[in-house]
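One chain of protein is taken out of this complex; the other chains stay put.
What follows is subunit A.
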């Protein structure tokens, strides 16, 4: 009873918030609704008893969208509405509809209840984090490690791209020195 009410509340709120993300012309509204939608998705995980995944969803997306805000802050005046430059509305519609169709076909298999089966059934003796750990480090060990290596590569790439002059602190350089550099 409570679970069904909670499910419908979460569903309506999540869909509504993501609609705002897509349709809003204000960067601040779009990002805020994206963040709160991501947080509300954690609610679904809690409802089905996957507490650990719910909290991971919360922690990961709170941090990720925070970084998105930093970019929004740098590129836009967030208190004003944005004028989007759409060159061709027809193309936008064609691409949008075809992506939607593709998604429906891709996830359509899930709708058929016969097609759903657990490749790694839940062991009721294990707590949530243990079950996730078992799945990651036995059946899905190789994809897990490959993903870890990809993230490592991304991190090193980021450090190399951003890491010019990392050993000198800009705030420690005297003003005169900075001005001399500007003249050159």
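We adopt the following convention: a contact is a pair of C-beta atoms (placed from the backbone, for glycine too) under 8 Å apart; a residue touches a chain by one contact, two chains touch by 3 or more; residues count from 1.
Heads up, the rule we're going with is that contacts and distances are computed from a predicted model.
Missing chain, UniProt protein name: "NADH-quinone oxidoreductase subunit H", from among "NADH-quinone oxidoreductase subunit H", "ABC transporter ATP-binding protein", "ATP synthase epsilon chain" or "SUF system NifU family Fe-S cluster assembly protein". Of the options A:22, A:48 or A:66, the residue whose C-beta touches the omitted chain is A:66. Touch with the chain that is not drawn comes from one residue among A:16, A:96, A:129 or A:158, which is A:129. By the touch criterion stated above, the residues of subunit A touching the omitted chain are 26, 28-29, 32, 35, 39, 51-52, 55-56, 58-59, 62-63, 66-67, 69-70, 72-73, 78-79, 127-129, 169-171.
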